[in-house]
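A single protein chain has been removed from this complex, and every other one stays in its place.
Letters A, B, C and D mark the chains in the order given here, with residues in each chain numbered from 1 onward.
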Amino acid sequence: MSRALASPSLAVQRGILGAVLLIACWEGTARGLHLPAYVLPAVSDILVGLWAKRAILIDAAGYTLLEAFAGYGLGCLIGIGLAVAIALVPALRSAILPLATAINSVPVVGYSPLILLWFGIGISSKIVMVAMAVSFTILLSMLAGLDRVDRRAVDLMRSFGASRFGVLWRLRLPTALPLLLAGMRVSTVRSVIVAIVTEMLGAQGGLGWVIYQAVLQIDFVQVWSAIFVASAASLAFFGLIGFLERKILFWT
Amino acid sequence: MRSAVVCEWPPSLYKDMPVQAARLPNPGPTTEAPQAQPKPEPLLEMRAVSKTFGAVAALSGLQANIAPGEFVTVVGPSGCGKSTLFNIVAGLEEPDAGGILRFEGKSCHAADLLGRVSFMPQRDLLFPWRNVVDNAILALEVEGMPRDQARAKALKMLPEFGLAGFQKQYPNQLSGGMRQRVALMRTFLFERDLMLLDEPFGALDALTRAMMQRWLLDVWQKYRRTILFITHDVDEAIFLGDRVLVMTARPGSVKLEQVVDLPRPRKPAIVTSPEFVRLKRTLLDAIEEESMKSFQSSIAQEKSQ
Amino acid sequence: MRSAVVCEWPPSLYKDMPVQAARLPNPGPTTEAPQAQPKPEPLLEMRAVSKTFGAVAALSGLQANIAPGEFVTVVGPSGCGKSTLFNIVAGLEEPDAGGILRFEGKSCHAADLLGRVSFMPQRDLLFPWRNVVDNAILALEVEGMPRDQARAKALKMLPEFGLAGFQKQYPNQLSGGMRQRVALMRTFLFERDLMLLDEPFGALDALTRAMMQRWLLDVWQKYRRTILFITHDVDEAIFLGDRVLVMTARPGSVKLEQVVDLPRPRKPAIVTSPEFVRLKRTLLDAIEEESMKSFQSSIAQEKSQ
Amino acid sequence: MSSPAATSLGDGRAAPRSITMPDSLRKLIRLLLGLAIAAVVWEGAVLLFGIRPYYLPRLSTILMAMAATPRAYVDGFLRTLAETLIGFASGGAFGVFMGVVFFRVRALREMIFPIFVVSQTIPVIAFGALVVLWFGNTLLAKAIIAFYLTFFPVTVNTLLGLDTVDPKQVALMRSFGASNHQLLLRLQLPTALPQIFVALRLAASLSLVGAIVGEWFGDTTGLGVLLLQAMFTENVVAIWGALLASALLGTGFYAVVAAVERRLVFWNAEQ
Partner (left out) sequence: PAAELQKASLRLKWLPQAQFAGFYVAAAKGYYKAEGIDLTINPGGPNLLTENLVATGADTFGLSGGTDSVFAARDKGLPIVCIGVSHQITPFIFVTRKDGPVKTIQDFKGKTVTTWFTGANHVLNGMLAKEGIKPDELKIQPQQVSVTPFVDGNVDVITATYYNEFYTIQSRMPKDSLKTFVAEDYGITFPRDTLIVAEATAKEKPELVKAFLRASLKGWKDAFSDPKGAVDTVMAAAPTLDRAQQEFMLTEVKRLMTAGAASKNGIFWIDADAVKTAHDFFLKYGVISKPLDLAAAYDASFIQSIPAADRLP
């Protein structure tokens, strides 16, 4: 994905052209057919609305991103922790993996009723939901990364007299990094979306909450403004992790 | 600095002149021509070493002695257990019960050898996230030497390995031959009396390979470590070795021990000398007999799958 | 059936006896010893062929003729443009303006050669989702031959390629040597007068490689296609070729054309014969001169990066 | 090749022909045994630790509740399954198609692909209401949401897979005189197939998410409806019932896709 995005300037120009065409079509349809706001507001109206409500939207985006970051961090810790535990104690694999797979086979949104009932509509339920959504992806990509290690490289380290931990630290963790970071990058967008979806089912703030309220107040310009902000926040988060990935993985 | 390096490397490959031992202090044992002197006590002794993986017998009753400072090359058909032998000597696998392993005169388990021989696997196995120096000092780090000290030590050795000025490069910026030299340097820095090199040049093209062979002899002649060297290439085995061990088809044991009585230092042109060709003939005959066996048994096996 | 195949393959590699042409009908031209007869009009003629990639001149003023039924081997330092030459002859790249290409007596563009020569790249490039037979008939399918017909044709050829009974296997179930034979069979089935083999045995270990060489000679002697064969290995070049072309360092052109006047069929032991060793010496000298050039220029380049 | 691999739910990634009957039977038995153990642990833990039914009801209670109204669960299951399948099939097909188009036409790829990326950052639920507005309360509306979640990973992976085609293999095919069409069918798509299936496995889960979320926008039947209803009547037993049903659907669908993958992408198994 990042490779497709990071292309030379002609590609960027075409990308901008595509975006402009899309916006023009949208604006043209909305204005030309005189669509009411509750069907599809014009982009220009949305941008105006966005600017007018920027304070609220920025607050809400901050709230949602806080949930997403916290849940994302927690999910990464859990996923990495479990993967490392499995790497150090292989017997854990047959205990953890089937359980994790079973839990993951239910779509995350399916858990939202339970999580909301258990953790309330405050920030903690969002964090738990995001962590659940993220941790499994991270666990799998980290495990795949750790398992990808070349047996012969492990033997080489052992022949130098390295311990299991030494092999993990000097060899397996760096080997796992590319896959781990790819998993982390993919999880960013997911974490924001899960936070928003959970907010819509019950929350005290955040973009999902703003969208929910705006729907009830029949303010569709605000609904779309919030969607725009959510999309921008996801892209920024995605870009941030992608940037870190390129910094860390200088050797690939 | 930089252009100087280009002249320095390769130092004497094409000049066919003897290596000047005075150029650097020689830290290894100083035996000048081990095969000419009365044999000292073997550094490594193996007797009746066997190894079975499930139904597959990889080694069976292997016997061999390696003298200190000796350069022994091992050839044999594919799958005859050469790598298995190395894994045992490196301490990575235990031989089957009954096998006797003696290192530096003392009987020992294979696991006791972990960390006591320096082992270089077939592929270079450089870590892409470590630059040249940090790859070279990997073994020192595992031993617990502080990084600064290890780096300083490695930096001093770079020019000899044709890597001066490359210390900050990452493996993906190096050519195949250079990567192999970094891997060799990593093995040399892990200063153990016995070095195991498992087809170190197997992945190189024939010409780079020839250059690396001559350079290895050059370095070895200076440090005089004991080397056990696996190869598929008979020319390589003769060109490098004091002695060539030919292994039988699987289950592997030593079929033939051929002393290579060619004078050192050896010039590249030696490969067309009559003595070389005579040795090659002997070895080829032995190998072909064995590889024919293993080839037919592998076909029979593939068919029966 | 199955055990019979084990005996049939390899048919005569170690028996050092002439190939019995009577064993199978011979579909190729029947010239018995092309180098002994007066040379016919060349099948392929190249004159002043150059190729530049941006700033890199890969080939420069290359000139060569290939006679029908001839087995020509090409050696040269890495990166000298051997593969580029093949890409041009296979029709995949156009040479720079000014180069002259004549095929079967007619001047042509490189693109005209697409589908007219059978090309085998360095790696076997088998498609993992096709079994042995379906891989072998790939070119026939592209040509539009119905599958059944193509398969029937391929099945008949399997035993000769040492693949009888393996038609249903997938590439990941084959050894390196077998994969290479499937790739060769695919090339043979694409019946064109000129075959281009780009280091077909480069990825094989030395012993398997030796066996494949002898087997290839065997097959070639039966079908007598014209072969242009790239290799890094001088022994291979002499053992196989009627003529060896030594290329210069980049930009590549022909440095030396060495006729190999060893009698055919050639026995494995020939590699230690005095004439062979003499040819090898000549070629090694020429190659070393060139590879030294390209080696130094590549080091200079690496340093300047 | 003879024995159908579809019977095995285990993780055996071996080529289909190596799966013998007793092997798959053993896997099935192991699976059932695992499930039985999990059930006993669940039931036992609730009883032993006295977990409040509000947090975790006994498994038997849940199963009994499900058995009391089997039609609701069966109908919901089938309806959600239908939406999932339609979304998955259309998303998968569209995804592969767009992947090929983007691969062939670089300009289109550069113009539209970024928009695809951005579109995936929009939470579905935010415009679910719009989908109902535009497509009504139909099966189609839910399938469209499932489609929306599904196509993108497939496009990305198709593109990735097509990009990994070895130029040497392309050169080989061209040297045989192959046309673009032959190149695509005989080389490029087969090469991309393993990557495509990685995405399809992901898409199997995502299309189920899409179907369930889609049902939150005013529907009468479906597992999503059951979940929502249970949530707002605080019926924890019913929540677990719906969860178990969707777990069954999710795992089953995933297993089927994985089994098809093992059959079709057999060559990738041992690499």
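Definition applied: contacts are C-beta pairs under 8 Å (C-beta built on N, C-alpha and C of every residue); 3 or more make two chains touch, one makes a residue touch a chain.
These numbers were taken from a predicted model, which means no experiment stands behind them.
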Handout entry: Visible chains that the absent chain touches, using the contact criterion stated earlier
Key = A, D
Completion exercise
Filtering D:Ile112, D:Ala230, D:Leu244 or D:Val257 for touch with the omitted chain leaves D:Ala230
Exercise for the section: Could you tell me which of A:Val39, A:Ala52 or A:Leu99 touches the chain that is not displayed? Expected result: A:Val39
Handout entry: Of A:Ile46, A:Val106, A:Ala203 or A:Ala226, the residue in touch with the unshown chain
Key = A:Ala203
Exercise for the section: Check each of D:Ala72, D:Met173 or D:Leu244 against the chain that is not shown and name the one that touches it. Expected result: D:Ala72
Exercise for the section: List the residues of chain A that touch the chain left out of this view. Expected result: 36, 38-39, 113, 116-117, 120-121, 200-204, 209, 211-213, 215-219
Handout entry: In chain D, positions touching the absent partner
Key = 54, 65, 69, 71-73, 125, 128-129, 132-133, 136-137, 216-220, 225-226, 228-235, 238, 241
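As a convention for this text, only the chains that are shown with their structure count from here on.
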Practice task
Determine the centre-to-centre distance between chain B and chain D, using the mean Cα coordinates as centres, and give it in whole Å.
Solution key: 51
Completion exercise
Rounded to the nearest Å, the gap between Cα centres of chain B and chain C is 33
Problem - chain B: positions in contact with at least two other chains - result: none
Problem - Overlap residues in chain D, where contacts from two or more other chains coincide - result: none
Exercise for the section: Have a look at which chains touch which and call the overall pattern line, ring, star, complete or other. Expected result: ring
Exercise for the section: Would you tell me which residues of chain A are touching chain D in their complex? Expected result: 1, 4-5, 7, 10-11, 14-15, 17-19, 21-22, 39-40, 98, 102, 104-114, 116-118, 189, 192-193, 196-197, 200-201, 208, 211, 215, 223, 226-227, 230-231, 234-235, 238
Practice task
Enumerate the contact residues on chain D facing chain C in the complex.
Solution key: 15, 166, 168-169, 171-178, 182, 186-187, 190, 193, 265-268, 270-271
Practice task
Could you please specify the touching residues of chain B with respect to chain A in the complex?
Solution key: 87, 90-92, 114-119, 121-123, 125, 127-129, 138-139, 141-143, 170-172, 190
